[in-house]
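One chain of protein is taken out of this complex; the other chains stay put.
Chain nomenclature is as follows: A, B and C, assigned in order of appearance, with residue numbering initiated at 1 for each chain independently.
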Amino acid sequence: MTEGCLLSYCRLFKNKPSIEESQDASQAGGEDSKGRIIYGDYLQLDKITTAQVLQSELQGNKIHDEHLFIVTHQAYELWFKQILFEIDSVREIFISGHVRDERNMLKVNTRIHRIVMIFRLLVDQFTVLETMTALDFFDFRKYLVNASGFESLQFRLLENKIGVQDNLRVPYNRRHYKDYIKGDDTETLLDTEQEPTLLKLVEEWLERTPGLEVDGFNFWERLEINIFDGLNVEEKKIEKMPESEEKEKLMAELVKQREHFTSLFDEKRHDHLVSKGERRLSYKALQGALMIYFYREEPRFQVPFQLLTSLMDMDNLMTKWRYNHVCIVHRMIGSKAGTGGSSGYHYLRSTVSDRYKVFVDLFNLATFLVPRHWVPKLNPTVHTFLYMAECCDSSYCSSEDSD
Amino acid sequence: MTEGCLLSYCRLFKNKPSIEESQDASQAGGEDSKGRIIYGDYLQLDKITTAQVLQSELQGNKIHDEHLFIVTHQAYELWFKQILFEIDSVREIFISGHVRDERNMLKVNTRIHRIVMIFRLLVDQFTVLETMTALDFFDFRKYLVNASGFESLQFRLLENKIGVQDNLRVPYNRRHYKDYIKGDDTETLLDTEQEPTLLKLVEEWLERTPGLEVDGFNFWERLEINIFDGLNVEEKKIEKMPESEEKEKLMAELVKQREHFTSLFDEKRHDHLVSKGERRLSYKALQGALMIYFYREEPRFQVPFQLLTSLMDMDNLMTKWRYNHVCIVHRMIGSKAGTGGSSGYHYLRSTVSDRYKVFVDLFNLATFLVPRHWVPKLNPTVHTFLYMAECCDSSYCSSEDSD
Amino acid sequence: MTEGCLLSYCRLFKNKPSIEESQDASQAGGEDSKGRIIYGDYLQLDKITTAQVLQSELQGNKIHDEHLFIVTHQAYELWFKQILFEIDSVREIFISGHVRDERNMLKVNTRIHRIVMIFRLLVDQFTVLETMTALDFFDFRKYLVNASGFESLQFRLLENKIGVQDNLRVPYNRRHYKDYIKGDDTETLLDTEQEPTLLKLVEEWLERTPGLEVDGFNFWERLEINIFDGLNVEEKKIEKMPESEEKEKLMAELVKQREHFTSLFDEKRHDHLVSKGERRLSYKALQGALMIYFYREEPRFQVPFQLLTSLMDMDNLMTKWRYNHVCIVHRMIGSKAGTGGSSGYHYLRSTVSDRYKVFVDLFNLATFLVPRHWVPKLNPTVHTFLYMAECCDSSYCSSEDSD
Partner (left out) sequence: MTEGCLLSYCRLFKNKPSIEESQDASQAGGEDSKGRIIYGDYLQLDKITTAQVLQSELQGNKIHDEHLFIVTHQAYELWFKQILFEIDSVREIFISGHVRDERNMLKVNTRIHRIVMIFRLLVDQFTVLETMTALDFFDFRKYLVNASGFESLQFRLLENKIGVQDNLRVPYNRRHYKDYIKGDDTETLLDTEQEPTLLKLVEEWLERTPGLEVDGFNFWERLEINIFDGLNVEEKKIEKMPESEEKEKLMAELVKQREHFTSLFDEKRHDHLVSKGERRLSYKALQGALMIYFYREEPRFQVPFQLLTSLMDMDNLMTKWRYNHVCIVHRMIGSKAGTGGSSGYHYLRSTVSDRYKVFVDLFNLATFLVPRHWVPKLNPTVHTFLYMAECCDSSYCSSEDSD
């Protein structure tokens, strides 16, 4: 990949560090005598490519396929590391308030999209592991004793940082997921439960969606009025129809629709759904999301709309990853229950659930879409600010990178 | 993945090592106080997930995307390790003569197929790296100075072990590829040039294809007779046609065909093509491959035929990997030439060539296919042995694994 | 793709049809005045590329994304056609008894593998449809009224031909799936319920696995003896351990294991599980499958083993296709229930179930694996015939294709 750097071009632009700095760098990064960085040192391949120790070999019965098993899991962990790195950087942009400078939206969007692309790869990665049959796995699984993918710290961190809710988790063999994480790692894990999740941060950002202000455009009230006006018009049309089975059906449907939309504007019901875990975003954030949906083509909402779409992509791919995991476990060990009670297979199946879909509200908003002519018209004022991005702090408004 | 091992089932079948053994294992493999292996220790995650040191950060200007750059390359190297492991095991089966026991063909086939699946993943993996733009790359490439993917030892080993021929390699900036590999690694690399390549081993195996024996079925002579008989029949048909442009065309084509097939049965011409690098297999091996092609449905040839197909898949995917690499380099650094002469981009492009296709002969045999009724009929003797596999050594003929 | 056919080569080998034949062919296949077949006519592109009529456009409100919706579904149906073609050809080989000539196993295997590759593509195809958002879909879904993917005849045929069992289907809105198929198609569908399914045909083939003969090798009895001998040896080892919690645990596990394996050899219990739909294969077929598993490296079992693996791949991918379908429906319409009762989303979710996994027994056999030294040793007689394929009919034993 770095052939480009053989070009003199790079050399020239290098900001040469002072001698002291470069010595440190040389020790850490691995340079040759001429200060050139060596590929293998840079990537620390001495660590990466020597980390495959087969338990079966240690115990005197080397089983070929254990190597694949190890490498595949290491590749998963390597990519989990990258995903965590991206999630953390996105959370940092939100936490620091940099997201208020809309110049940072490109970064946020690009990084969530990158996570999506990584998860797509991770789903495909199961096709490699599937070249191992149940019989090959049987030959060495006894040597693993209890080691379990359930113990992947990084995957739990990832879930927590995105916002999988503790009380929505499916317990495994009646024990909490944290019981499967060892030592210091438990602390690391507990820490993440205290940090703001991506869900929480996106929620706060959605709550600030311009146009929601009650003393301004007041999107929510306008929408409510338009929807019920619209339904009334529908009702009158239906009433004028001659009596028929069709008419009755339509009227029944109208009643359902009215109920359905009434629920949308009922904050108490919303809070009730949140308490049951069926909704995850605050009432205000939900409004912001719907507003972005409806006005997605306004210049200022285009990138936010892409972000909401990418968040759903990410959620969807995590759930597909879980499902592919279930499939390969079924293949490797069948569906028999263990002594402890539920089998690994059945436990994993139960996690392929909307309870683990963090941004489930973004999906379910699809049930509240309305015809375009019901969407409140923008007035000139709001229209203008939807063409203008916000730059919260003049110090950011330069071409410096604020990474 | 290993949830299955939480089941008691595994525990029971474990051949418990003696106390001394288990102590060693415990140190190397990482067990907790109860002898359970810990997931993170088993996978040596302390090495894998701490090997990401950003040069840009060391030099005081942390660039976010360098992390992706490192992780992607590490993932490539991890999978190269796995591919080398599979290639070595397949070569070992061939070298040890185990391949003569046809029970081992399943293993050979499965492992080459696994390499195919890994390469498919590696091609897709570029989609992740493509989330980095040329501008993101520019921000940190100066810190890499000269480190170059060209220096990947494992990729060179892989090429050598499969059978990329030294004299067919494209020199980079007029220097040999070995000049880019440092220190001890050069020796490792030179060693592989002495070892039998996969190409060589497959060649020897093809030369032993049953049915080639001159004093037996004598496939090659029969095929030659049939083909020229067939062409003569065609010629007579054409001669009977009334004079016409069409007739002339067909006759001209027939002449071409006769020349083409004459070349197939001309051993000297074959050797000449080999010397030019246009063919890679011996004359006898080529015959074996064509025999397997024509009689692929015979029980004994079904798995060998799959193997030849998988070898082509592997070759094809390596070349697609190279091409995808070219594309991303074009994207990251453009196509400008460096001071040294040729640019990285143009060099890489030149390696997307049939010179790097090790099993190119298997592709080109497609030009020597003939109608089914020209293929020599099997006589009862040869037919029988194509229904019977060979077991060279009775000691293998048990259900023990000879991994 | 067919550039090769511009080569004279093809022309020469063409068996020219008589004038009458060629006239028919010309009408049906589309040739130009010189008898050349025209690409667009050959592929009937006049049908394929003119079949996109947008309902929204017909009704005066053309919505751009409806075109994608139509093309995606047409591409699905095109590939379903191909899958049905392959399934039918494989069933034909089994029904006609050609499968007894083991030369035909390559075909069977290749075609099931092809279905696997197609399903892999179909799973990926959802990524294209995902470029349409719920809001884009909302704009035209009203014009589709009731048209539903549920009405895809080809998908139902596919399920039936593979062997999805009628009584295991999840009813949709309390109505049977056949109620959603219209007119003549119902008959076509009912017909497939009478034809032998792929499951049934594979079952019959497995029942004939050489080595199962009670008066021959008698695999099943030998296996039973070995397993219980093995468990007894384990028991004695455990008994010798000093009393401890560990000992108790292991003993409890042993009891479980004994129960588990006892169930394997209990034909009545098997039949009970079959009646509940938890097992699908006959008792004898299950034995055949396990025998192929254990002796998969024997030359004669290598291709059959690959076939069993491919059947699982196919099942897995169908289930992944269903799951991806669920995900996109969630995205497009949310999870709200309709008037009729259950929502489309929840119905579809319920079909992502082992009830729809036709070859579920092949997965669950993974719970009955045993250490290699428990597997009955082959005696010389059985060993010989596992090295020899069967050719049932000498008339097949020529190099003619019996497609």
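By definition in this document, a residue touches a chain if its C-beta (ideal position, glycine included) is under 8 Å from a C-beta of that chain, and two chains touch if they have at least 3 such contacts.
These numbers come from a predicted model, not from an experiment.
Peer 1: With touch defined as in the header, list the contact partners of the absent chain among those displayed.
Peer 2: Output: missing chain touches A, B, C.
Peer 1: Touching the hidden chain in the complete assembly: which of B:Thr186, B:Asn218, B:Thr262 or B:Thr319 does that?
Peer 2: Touches the omitted chain: B:Thr319.
Peer 1: So one chain is hidden, and I want to know which residue out of B:Arg100, B:Arg296 or B:Arg355 touches that hidden chain in the complete assembly.
Peer 2: Here the residue in touch with the unshown chain is B:Arg296.
Peer 1: Over the whole complex, note the residues of subunit C touching the chain we left out.
Peer 2: Where subunit C meets the chain not shown: residues 1-11, 13-15, 17, 21, 24-25, 28-29, 31-32, 35-40, 42-45, 47-53, 55, 58-64, 67-75, 77-79, 81-82, 85, 89, 110, 113-114, 117-118, 120-121, 124-125, 127-131, 137, 139, 141-154, 173, 182, 185, 325, 328-329, 332-333, 336, 338-340, 343-345, 347-348, 401, 403.
Peer 1: May I ask you to list the residues on subunit B that touch the chain which is not drawn?
Peer 2: Counting over the whole complex, subunit B touches the hidden chain at residues 120, 127, 130, 133-135, 138-139, 252-253, 256, 260, 293-294, 296, 309, 312-313, 316, 319-320, 323-324, 327, 330-336, 339, 352, 354, 363-369, 372.
Peer 1: May I ask you to list the residues on subunit A that touch the chain which is not drawn?
Peer 2: With respect to the unshown chain, the touching residues of subunit A are 8-9, 11-13, 102-107, 109, 234, 249-250, 252-254, 256-257, 294-300, 302-303, 305, 371-372, 375-378, 383, 387-391, 397-401.
One rule holds for everything that comes next: only the chains that are shown with their structure count from here on.
Peer 1: Computing the C-alpha centre of each chain, which chain sits at the greatest distance from subunit B?
Peer 2: A
Peer 1: Rounded to the nearest whole Å, what is the centre-to-centre distance of subunit A and subunit C, using the mean of the C-alpha atoms as each centre?
Peer 2: 33
Peer 1: What whole-Å value do you get for the distance between subunit A and subunit B if each is reduced to the mean of its CA atoms?
Peer 2: Their C-alpha centroids are separated by 37 Å.
Peer 1: Show the residues in subunit C shared as contacts by 2 or more other chains, in ascending order.
Peer 2: Those would be 252-253, 256, 294, 296, 372.
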